[in-house]
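Please see the structure below; I have some questions.
Excluded from the complex is one protein chain; the other protein chains are retained at their positions.
Lettered A, B and C in written order, each chain numbered from 1.
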Amino acid sequence: MKKIINDPETVVQDALRGMQAAHPDLLAVHHDPAVVVRAGGPAQGKVAVISGGGSGHEPLHGGFVGRGMLSAACPGPVFTSPTSDQVVDAIARTDGGAGALLIVKNYTGDVLNFEMAAELAESEVRSVVIDDDVAVKDSLYTAGRRGVGGTVLLEKIVGAAAERGDDLAACEALALRVIASVRSMGLALTSCVVPHVGSPSFDLADDEMEIGIGIHGEPGRKKVKAGTASEMVSALLEPILEDLPFASGDRVLLFTNSMGGTPLVELYLAHGIAEQLLADRGIVVERRLVGPYITSLEMQGMSLTLLRLDDEMVELWDAPVHTPALRWGV
Amino acid sequence: MKKIINDPETVVQDALRGMQAAHPDLLAVHHDPAVVVRAGGPAQGKVAVISGGGSGHEPLHGGFVGRGMLSAACPGPVFTSPTSDQVVDAIARTDGGAGALLIVKNYTGDVLNFEMAAELAESEVRSVVIDDDVAVKDSLYTAGRRGVGGTVLLEKIVGAAAERGDDLAACEALALRVIASVRSMGLALTSCVVPHVGSPSFDLADDEMEIGIGIHGEPGRKKVKAGTASEMVSALLEPILEDLPFASGDRVLLFTNSMGGTPLVELYLAHGIAEQLLADRGIVVERRLVGPYITSLEMQGMSLTLLRLDDEMVELWDAPVHTPALRWGV
Amino acid sequence: MGCTAADVVAALRAAATVVQEHRDELVRLDQAIGDADHGENLKRGFTAVLSRLDADPPDTPAKVLKLVATTLISTVGGAAGPLYGTAFLRASAAVGDATELDCPAVARALQAALDGVVARGKAVVGDKTMVDALTPAVTAAACADGSVAAALSAAADAAAEGASSTVPMVARKGRASYLGERSAGHMDPGARSTALLLRAFADAAAEA
Partner (left out) sequence: MGCTAADVVAALRAAATVVQEHRDELVRLDQAIGDADHGENLKRGFTAVLSRLDADPPDTPAKVLKLVATTLISTVGGAAGPLYGTAFLRASAAVGDATELDCPAVARALQAALDGVVARGKAVVGDKTMVDALTPAVTAAACADGSVAAALSAAADAAAEGASSTVPMVARKGRASYLGERSAGHMDPGARSTALLLRAFADAAAEA
């Protein structure tokens, strides 16, 4: 394992220190428990939008803290959900009297810890669980679909709604509408290496890829021969389109995401293919996001996320945002 | 080699198509010769700021085309400088009557092709050559120092000057001042794989790193044992500080850059260490940039760039910019 | 002959040692069907437990168990943190403020722990989770001769068997469930850690 770290035990803490140094105007980082909050204290009368999860998916979630997006993020250890203490602390630090909406990715650990936090918190709290990964069968025989790329879009859109003053019930309803309209799927060309493990999370031969991976180095649906970019994009896009399903005439946001180690030149290439495939089906790409926004450490690979848009979502997507990783209109 | 591509021969072209699809409002991509220009045609009376170089360093340069930064970028094949035709075409497409400033990274191929373009162009053209890499000895016995991370800062600052209406001579003088004040150095933990080659550009053992690498997979100053993040950051920062030299009381911009494959969590960690080391020496970090902005495909590693700031540079750095990769104030 | 607060503390120290010794094994089990952190998570949690027990040892078994619960809840994260945390919290509540636990109290604590895990995680036997180790352990913890050590030893044996029984199972809860059929052929890490903890408690009780 070669990584730019001092000690696997202190990676998250050390990185948070660097994040604070890099964004003194945007963020206030608290340690013990670890919470990243918007600089400037709680915004009075505004719903606090809070998320969190294991570290190693940067910029998710800390990179999305700031005006128009998250009020706070709770970073767990690498690939491990945060504890309920962190979430309780985040709520206490950011509730400006309008309550808090917790955005929880659907993993057992995240769900249980956020659930305990909601029970313990002194504020009015609602939770939504995002489960956009079509690679997982949503049935009685699984823990349900995972929360993946859709989380980024959800945090942006709901963050904008909270910023404009929507109340807790409205934010929750909007979040549920986004969750109902977003689907994702990912693939890996290489495995990531978790610092405290030191070896790859799964094995892939030189000509193989893993389709349907999550964001924690957990293996996917199946291993197949790594083909061309066009084959890869189709392998992700078709299950997504079938699932909602998306239909001709739908207006969508297309999010082409790198798992971390895939360079931008490949990502743009894949994005171009996805745009073409959607155009061929009469689906109208109205907004797009391309880059490494929800990653799996140094994993090479990509994911696609498609959100069916309505006018309100477009307006909220376009609303000003000022965070370390997403910024526009300000 | 596992990459998200269709054909090594068409990687750049295919990626440009995706880039155009991703940023229809910002960019107009022309093929044959390949040139990425700002949407909306030449800005009358504004100096055109043009750069370019081999592909594989994304977002450099195409990702920096847009308001307040580059007028055009000329993407060569992967790691190969563009041809003079591309540069001539870029000048013709963007010169709004105030001439063009060419920003050239100091590599023989880039220098020769931009030089031919300047000879052939019909506009008034000035060229500046950036050579900020302290890893290379600047002597009669080398082709001189390479242009690396400082290029990003140079393009931002000079782009802002052109945007506010500075004339060609003023832009050139400012560029030379930035070049005189900026120093960089990089290291690699893994090699990149050039698509048309298919195997790693250099070999590194599991416990080695290469110090002083460039951005083209060319080997560096020396191979050493990969140490801790603190050792890595010192190994980059000390030669930079000694070179200019930077002194206590200097105001600087610190740019912590990923070579592509290094995840953000490690990059923030390294950034935090660099900030601490600078604080220890009384050097004042007034602005910072952290992320993968000048990369070497999927190479894992990082570079540090330090720019000594004056008031004008700070003002121009803070000026609005709206490009695919850098955006603020708009 | 019952368990004092000091005995419970000793049992937890033993458990912490066992967790540290088996950290890599638990990571490897979780790497096969999960995300490779179960050993690391428990190690972090029990290291914190040790230092809090050192700093300020509580004076009743219930207080010890509650301190363990809140420490695990605030340091482990993941699925295991709330699950083990809830288990210890319920166990603490089940034993009241007695200064010494007799065998029936220990059995009640185990039953309460299982109920807590099930309430939080909604898993049933056969889902390939820690419930597959804890359920037979509770059944086996009979107090025929009134010996806490004997009851815990029977529980630990049953838990070990329960953990083994997870190998062929297809996971239906937790992260391993994403793998579907591919989760079969591996022992569940949480079931394994439950068996390890109970064995450590039993051995500590035998030495007390």
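Methods note: a contact is a pair of C-beta atoms (placed from the backbone, for glycine too) under 8 Å apart; a residue touches a chain by one contact, two chains touch by 3 or more.
Just so it is clear, the model here is predicted, and its values are computed rather than measured.
Chemist: Where does the absent chain touch, in terms of which shown chains it meets?
Modeler: The chain that is not shown touches these displayed chains: B.
Chemist: Based on the whole complex, identify which of B:Gly18, B:Gly66, B:Gly109 or B:Pro292 touches the chain you can't see.
Modeler: Checking each option in B:Gly18, B:Gly66, B:Gly109 or B:Pro292, the one touching the absent chain turns out to be B:Gly109.
Chemist: Would you mind spotting which of B:Pro42, B:Pro77, B:Gly159 or B:Gly291 touches the chain that isn't drawn?
Modeler: Of the candidates B:Pro42, B:Pro77, B:Gly159 or B:Gly291, B:Pro77 is in touch with the missing chain.
Chemist: Could you tell me which of B:Ala15, B:Met69, B:Val136 or B:Ile157 touches the chain that is not displayed?
Modeler: That would be B:Val136, which touches the missing chain.
Chemist: In the full complex, which residues of chain B touch the absent chain?
Modeler: Residues 33, 54, 76-85, 107-109, 112-113, 115-116, 136-137, 140-143, 146, 194, 196-197, 201, 214, 216-219 of chain B touch the chain absent from view.
What we mean here is this: only the chains that are shown with their structure count from here on.
Chemist: Which chains, if any, touch chain A and chain B both?
Modeler: The shared contacts of chain A and chain B amount to nothing, since no chain touches both.
Chemist: Determine the centre-to-centre distance between chain A and chain B, using the mean Cα coordinates as centres, and give it in whole Å.
Modeler: 29
Chemist: How many angstrom between the C-alpha centroids of chain C and chain A?
Modeler: Those two chain centres are 32 Å apart.
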